[in-house]
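What you see is the complex with one protein chain gone and the rest in place.
Just so it is clear, A, B and C label the chains in written order, and each chain counts residues from 1 on its own.
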Amino acid sequence: ACMPSNDPPEKDTGGGTSEAKAGSNDEKGDTVVIGFSAPAADHGWMAAITDAAEAEAEKYDDIDLRVAEGTNDVNLQISQVETFINEKVDAIVLLPFDGAAMTPVALKAMEAGIPVINVDREFDDPNAARATILGDNYGMGVSAGQYVCSEAGDNSDAVVAEIAGIDSLPLTQDRSKGFADALKKCGLKVNNRVAAEFTVESGEKVASNLLQAAPKIDFLWNHDDDQGVGVLAAIENAGRDEFTMIGGAGSRNAMDAIKSGDGVLKATVIYPSTQGADGIRTARLLVQQKAMSDLVENEVPRSIQLFAPVVTEENVDDYIDAAFAS
Amino acid sequence: MTEQSGAQPQGAEPGELLRMRGIVKRFPGVLALSGVDLDVRAGEVHCLLGQNGAGKSTLIKVLSAAYQPEEGEIAWAGEPVRLATPVAAMRLGISTIYQELDLVPGLTVTENVFLGRELSRGGFTRTSEATGRVRDILRRLGHSEVDPSALVGDLSPAAQQIVSMARALSHDTRLLILDEPSAVLDQEEVRNLFRVIRDLTAEGVAIVYISHRLEEIREIGDRITVLKDGRTVATGLPAQDTPTAELIKLMTGRAIEYVFPPRPEGDRSAADPVLEVRELAGEGRFRDVTFDVRAGEIVGLAGLVGSGRSEILETVYGARRASAGTVSVAGRKLRKGSVRAAVAAGVGLAPEERKSQALLLDQAVYRNITVSSLGRFARGGFLDDSAERARAEELSGSLDVRPTGVERPVRTLSGGNQQKVVLARWLLRECKVLLLDEPTRGVDVGARSEIYKLIRRLADDGVAVVVVSSEVEEVLGLADRVLVVREGRVVHEGPATEIDESGVLDLVMEGEVA
Amino acid sequence: MSSETPTTPTAPTAPPAAESARVEREAVRSDEIADQGFLRMVRTTAGRDLGLVIALALLCLVGVVTGGDRFADIDNVMTILRLAAVIGVVSIGMTFVIAGGGIDLSVGAIVALSSVWCTALSTQVMATDSHWSVMALTAVLVGAGCGLVNGLLIAYGGVVPFIATLAMLASARGLAELISDRKTQIVDVPGFREAMSGDLLGVPVLVWIFAIVAALGWVLLNRTTFGRRTLAVGGNAEAARLAGISVKRHTMMLYVLLGACCGIAAIMLVSRTTTGSSTHGTLYELDAIAAVVIGGTLLSGGRGTIVGTVLGVLIFTVLSNIFTLNNLSFSAQSVVKGLIIVVAVLLQQRLARRTSP
Partner (left out) sequence: MSSETPTTPTAPTAPPAAESARVEREAVRSDEIADQGFLRMVRTTAGRDLGLVIALALLCLVGVVTGGDRFADIDNVMTILRLAAVIGVVSIGMTFVIAGGGIDLSVGAIVALSSVWCTALSTQVMATDSHWSVMALTAVLVGAGCGLVNGLLIAYGGVVPFIATLAMLASARGLAELISDRKTQIVDVPGFREAMSGDLLGVPVLVWIFAIVAALGWVLLNRTTFGRRTLAVGGNAEAARLAGISVKRHTMMLYVLLGACCGIAAIMLVSRTTTGSSTHGTLYELDAIAAVVIGGTLLSGGRGTIVGTVLGVLIFTVLSNIFTLNNLSFSAQSVVKGLIIVVAVLLQQRLARRTSP
């Protein structure tokens, strides 16, 4: 597996060749200076992204990681990238607050000969990044929706509720769209939808109100496991347990809850928090002019989209160790 | 008893309560007190005289520990003391009524009276008990009409003064300091105040009394200390029979005639009126106010405090909305409720409460002077700063604003000098109509006669002037024509020469000449 | 301490109802005397808060019309109250600071820091070994400590409240992140959840806490020397100083009080979410200040009302409840919320002007 941190451990069927190749990729090369910038770590997943990136960089002696202050102000994030360009770093790993808004400065970096690795939120110009590592937001919604459909069976009257994340982000809109599209296939629709802010507190707050708004629910999809902690607290406070809840992102807490199997949370859809770490690795490979060992291709691919699998009680053990602690 | 200043024998004289020696207080850039001595005996009314800015208020703030002096000694009943906090002064029995009312507008009368010394049990206020005590004190002050549970912010300045007084009397006082208490009071209320003061001195309380009105000092004072430029220039003068000329000489360093300027010869009734007020009414406060003021004429409004004179002026000026009636300047009706229209038509107002209504306290003197005439120094909106300063400098020089320097924030001027700054504003504006509400409140004798001269000179130059004053003498002496206002109605109108002080007082009290 | 705003008509306005009958001076005065005391107080207070009560009633009407039984349902009412409780406690403390002429932008950050500190592993271990109230105590102490720093900077350092608490906002949240390593800390102390998330006489414990804090706040502001002095310090700091009140110490105590309220709010939030997190309390500063000011406490200090603050908090909470019940889009919510704030304030002002003396 080229992306060990993304893959469930057991599935590591790479065998000897992979090991050897990975080994050669892991060999120390010229020191690579990587600039990393991400939005403010104002929720667990985003914090995990940065932590994982830093941890990944720690593993390599030949990576010199420069982490900029997390910010939700595109103006500031642009200037951080500009600073990286001025410093002539070897590569920039960028998780933009707003992909489109960060495109010009990313282009500027590329023009200055610095490869940009775009993580999670996509630029609107393919030339702005040398490589792109994306989660699958739409796919996440689809996975969640398909799970609901399969659980609902013939019950076409099932009440479906959705607790979205920050509503003004494109990724939230993609997730909701995927969810709605998948539900439509089995004749369901979202009956109640509220948006929280990816934080525990906001999750608790909107969930309390939602539970009042919908006296009976069959399925509840919550976009983010970090805010999910609050959602679960609200559910417990309200003493409700008549429905099945599906999480999102795949935090350690959520996995633990799924594993225990005695709560409403029965499943979660993974949205890897290792994207930043993958970005760091990719950047290193790019700069050191190595390729991905599991691919025949001699160059690092332009685009990698990570998979959004559904984790349930059955397969939770495969994923639990890779889950991020929120 | 006349002891000119100088070396005093050490040791307390009999009955001496307070002795201050060599007090020095410096503000950034100003030496406010440069060696002041003061002795006060129990049971006396000790008057403090001095020009505006002489340091009277500063001295008593040192005494009440609102300020810490740089140098000097204070002895209380023969013992040297250090007054570190206002509480320490209060504990000794020093109560102060400051020149600027020092009340909290959002609290009730009772709460203000006991502020800092609330009647409480375990931290809980005992409101009804406190209210009862305040009611008693107010009765003793002869003002039982003041409601102890009213918010102080809703009271008139005179009533607020009474609250300050009640505050001072609410605890054991051995020395009561009154800094220009009469400025906001009318004659009847001043008389009432004097009655209270006499009661107190009879009990052995010492009073330090500051006023610019010499006649009051003659009436109530025992001894006088004169300050000039932050120094004691005379002390222990007998209040009753030191000649006025000598006092003025001591205060100002020169001889000044304390008289009203002569009225010009000739009849002005032929001139067209500049200001015409017709059946003006302000909701519930006054009505049917009709009068004319001609160019070159000074019209005085006399009346009790609270009779509505300020409101009439403010309504004429457009600062309050009239409920009925019209105001015309030079034949053109003013838009109702618009100050700008009034100012544009050439009307100016020097309001009653200069701190809150007239001054930008933290801004430079020159900016306060030019604020109403900015257009004059501007071309296309751009100011000519140096012309502005120069003109302000000129004006403040001609009004003798002290200390000099138009860059100084107005806050640091003494009360009387602040008043001059307000007058300078309207002098600069060159108004057709000038409305003056208590123009000499808190102004010293020297400056006072200058202001009188100034007002007369303005009139002679063709300005129509309206003066409101609580000093009947001032209204009669300065004005050509007098309007007597009683409870929001004009009860008398006539030439100033045809009525005397007692006539005005009768009108004010009874509504008719007895 | 200066003016409320340059624009709020501070000029004395003419009294509304002009009695045309001429009354004798003394007659007017005795009228006033008859009016005073309790009756007058009720009239004034009602006048001041009437606008808010009406606004809240209108909102509830909207709730009932659009949400029907779901809104009027007792569970929903409890949900609203529970939601109001946390920000409510902060707002009560904020009422004191604002009435005392200050402002505090750091409340949200203090809530976060307190929540993180009291759910830190070491605290939880201690609490498990002894009693869960150790956690609560920690939260309140941390909150009060932050308040103390604010208070010292403002009262003795002479830093303007806006800046001092802005600095605290940045620092406290940063510290919370450092302590928690930006992870959500789940509470695992026996007895804590049971004690805090239960009901008492059918009313959630959190709502009780809010009610008690509000009641204590009311007494403190209206019936004690501390409250009197708060208004004095906020209304005219120089006069308060000359009256012998130690303005600095008092100001400091106001911030400590608010800090302690933030600590209480933190522990409430921890019990609600069963977690401590450095993201707790985001934007509480705006919510709390808005509730206090809508409630009728003067932003310039010198006047404060606990009842108004509680009403202000409830208005905001009911608002977001109604939005959710009606499945409104988030953006539309924002727009409507802005409009409602303005309408509520305008209404309140008109009514207050009509009834106040």
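Everything that follows uses one rule, which is that contacts are C-beta pairs under 8 Å (C-beta built on N, C-alpha and C of every residue); 3 or more make two chains touch, one makes a residue touch a chain.
Computed from a predicted model, the values in this text were never measured in an experiment.
> Among B:S144, B:S323 or B:S372, which one touches the chain that has been omitted from the display?
For the chain that is not drawn, the touching residue is B:S372.
> For a quick check of understanding: of C:L52, C:I87, C:A164 or C:A265, which residue touches the chain that isn't displayed?
The one listed residue touching the chain not shown is C:A164.
> Can you list, in ascending order, the chain A residues touching the missing chain?
Missing-chain contacts on chain A: residues 41, 50, 65-70, 72-76, 78-80, 82-83, 85-87, 97-104, 124, 167-170, 173.
> Since one chain isn't shown, list which residues of chain B touch it in the complete complex.
With respect to the unshown chain, the touching residues of chain B are 24, 26-31, 34, 66-68, 70, 229-230, 317, 319, 339-340, 342-344, 349, 351, 356-363, 367, 370-372, 374-375, 378, 381-383, 385, 403-405, 407-409, 425.
> Since one chain has been left out of the picture, which residues of chain C touch it in the full complex?
On the chain C side, contact with the omitted chain comes from 1-11, 100-103, 105, 153-155, 157-164, 166-178, 182, 233-234, 237-238, 240-241, 247-248, 251, 278, 286, 289-290, 293-294, 298-301, 329-339, 341-342, 345-346, 349.
Here is the rule we use: only the chains that are shown with their structure count from here on.
> With chains as vertices and touches as edges, which is it: line, ring, star, complete or other?
The chain contacts form an open line.
> Whose Cα centre is nearest the centre of all Cα atoms in view?
C
> Roughly how far is chain A from chain B, going centre to centre by Cα mean, in whole Å?
73
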